[in-house]
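Have a look at the structure that comes next, please.
One protein chain is absent from this view; the other protein chains keep their places.
So, chain A:
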């Protein structure tokens, strides 16, 4: 086959076939369009960043967050966003899995000159994932890890004093999530999983600048830029449900590459009606740790209580005995410190109407 010329500059040899458009592009034009599309996602509408904002990049050492740290550093300079960027990593305490990727993040810290904060499950919850798996087994441990990571990121951001977390979720991830939420009937999450930025009243803002970036292009970018990342698979039960959605999506992409962005667009078209939204739970703060929650106890506190009691099953069922104080002798999560005014009192608790609703049903489905 003769070399294909770049469809943009018409001079250099094309090295990438863009999955979104099918265009063959050369290396330089590829960098240019990839970075520009991320920039466009960032400035779309009112833009996801405010000038002078402090932003933490959720950094795992994997390809997505590494490319995100690189691209954001480049764009922040090129377009003068005026952002203070930080790297924020979570150490789940999984021997032989996180060690290498945390080393990678430490190297990224040097390469990009960004301050790095590492927060561990062990420091925050008194449990490593290794210990959790020892107690609850491999079947449900992803639930613990997911809940704990989300809260750990927010707490790390609060400690850094940043207002905004960006994550490396890419177009493939979001399309997968749309499919999973449809299959689970989780309309609450379906409604918000395609948003570039999410923020409920009391949480730290989260954004996904790679919403429209295909995984293939992220991997190609990392390869052509020779970025330092670490690719590994969690040694504890990979998320099986997501795995099925992922394989299905990759099969679709092989037939029609635009399927990924098409699914994201479909997800965006789902809008919850007002009366359905009213039926869902109002947000409050956790009576024990002060973190945002739809129940008296946030999921992390409920899971931790289960672990401390040795009741792994009940932790998953989220039975709550409505006591704001942890049982004697149990380890607890430190108070969430960002919003001291939001700390609940017993009066607040009496006022909070526990609403049975879709969210609870959804939790039951999700957790199984």
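Remarks
Basically, contacts are C-beta pairs under 8 Å (C-beta built on N, C-alpha and C of every residue); 3 or more make two chains touch, one makes a residue touch a chain; residues count from 1.
Throughout what follows, contacts and distances are computed from a predicted model.
UniProt lists the omitted chain of the complex under the protein name "Ubiquitin-related modifier 1" (options: "Ubiquitin-related modifier 1", "S1 motif domain-containing protein", "non-specific serine/threonine protein kinase" or "Mo25-like protein"). When you scan A:4, A:40 or A:198 for touch with the missing chain, the hit is A:4.
Only one residue in the set A:222, A:245, A:264 or A:297 touches the chain that does not appear here, and it is A:222. Among A:89, A:170 or A:207, only A:170 touches the chain that is left out of the view. Interface note: of A:118, A:187 or A:234, the residue touching the hidden chain in the full complex is A:234.
Touch with the hidden chain on the side of chain A covers residues 1, 3-4, 13-17, 24, 28-29, 31-32, 35, 60, 62-65, 70, 73-74, 78, 100, 103-104, 111-112, 168, 170, 172-173, 215-216, 218-220, 222-234, 246-247, 250-251, 253-254.
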